[in-house]
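Have a look at this one.
The complex is shown incomplete by one protein chain, all other protein chains being positioned as in the whole.
Entry: subunit A
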């Protein structure tokens, strides 16, 4: 193992970058990412304003809200993609801007809203790209197992040899998710992982999120389907026009009046007749 280098020596030896250290294991409840009074401007327009949110190890946090409410921007801010104009975003306790890209790659994995690929790599190689942050480190030995597990869990192993460009939208989305899972980062940021998926795979993906959270990771997921959020999230943050309108357990947050107002659409929240689980449906007058 190479010794840890101070930031100065690291700057001098940039051609041979020092190996970033993986994060220590997180205990349940540790804050792995947080936004504090964050304001984000895109094209001079505030997209997020005064947002406070904490992402804890061991729980699934769902971000919901109407189009343009700032869900993806908040995810981008937590991923250290989008800089905050005001306030601070911390990842694993340190301001997001202070991490280098290789260090961040060991700490958080991000699923973008749409997956694209410029060259026709086969599926197995795309998933293996998720292991890139660990190359040369001790945990490189996990590579094969991590890739195989991620492909099995997302049910993409059946077309592992096919080029990514030949897949359907839903298959691509699952391959992209497999790549993110294979990265085995303790913080997972997923932007609409269920958007292109059929019913069965929507359930599959959210079950996976919950399992990762139970195993000690922190999962943030942007969702449009409120019933899915109610069923699988430990906490829900409802965004409206760049601010958090409500945050808490699904049972506290999913209130008919609040949701109807946020979405500008009458909404009914009712218990499932058999299980009692929360159901959120738009009010339709037939």
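By our rule, a residue touches a chain if its C-beta (ideal position, glycine included) is under 8 Å from a C-beta of that chain, and two chains touch if they have at least 3 such contacts; residues count from 1.
Assume contacts and distances are computed from a predicted model.
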item	value
Missing subunit (named according to UniProt) among the choices "Fe-S cluster assembly protein SufD", "HPr-rel-A system PqqD family peptide chaperone", "Ethanolamine ammonia-lyase large subunit" or "Heme ABC transporter permease"	"Heme ABC transporter permease"
Chain not shown: contacting residue from A:40, A:105, A:167 or A:219	A:105
Of A:67, A:118, A:168 or A:275, the one touching the omitted chain in the full complex	A:118
Contact residue for the chain not shown (choose from A:53, A:204 or A:221)	A:204
Option touching the unshown chain, where A:130, A:186 or A:250 are the choices	A:130
Option from A:56, A:71, A:90 or A:153 whose C-beta touches the chain left out	A:153
For subunit A, residues in touch with the removed chain	14, 20, 79, 81, 100-106, 108-110, 112, 115-126, 129-130, 132-133, 135, 147-149, 151-153, 155, 157-158, 160-161, 165, 183, 200, 203-204
